[in-house]
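Of the protein chains in this complex, all but one are displayed in their positions.
Moving on, here comes chain A:
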Amino acid sequence: MCVLCVVCVLYFAQSADLTGVRGEESVAVPTPISSQDLWTLLLRRHPRLSALQRRVVLAVRQQYVAIGDHLLTLEDGDEVAVVPPLSGG
């Protein structure tokens, strides 16, 4: 059965510029959810993130998840992070 949970999403580097926010405290997400569907859900909230498609690290509970069929079981309060690479130095 599919239930909703509330996660926190953090946007780093360029993704903070594209979304205009550094983080969102409570984002309702169905669980279980594939990592692809989670990414699509974020894209629907912030269409400009599509510029980073296949060029970004997505992390759930501070662990890398490949964007694909991989099924994620989320819990309330889980941290989702969108991390594009930084290139400056």
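For the reader, a short list of remarks on this structure follows.
The definition used in the following text is that a contact is a pair of C-beta atoms (placed from the backbone, for glycine too) under 8 Å apart; a residue touches a chain by one contact, two chains touch by 3 or more; residues count from 1.
To be clear about the criterion, contacts and distances are computed from a predicted model.
Missing chain, UniProt name from the options "Large ribosomal subunit protein mL43", "Adenylyltransferase and sulfurtransferase MOCS3", "Ribosome biogenesis protein BOP1-like" or "Proteasome subunit alpha type": "Adenylyltransferase and sulfurtransferase MOCS3".
Interface note for the absent chain: among A:V7, A:V29 or A:L52, the touching residue is A:L52. Across the interface with the omitted chain, chain A contributes residues 12-14, 17-18, 22, 51-52, 54-55, 57, 59, 62-64, 66, 81, 83-89.
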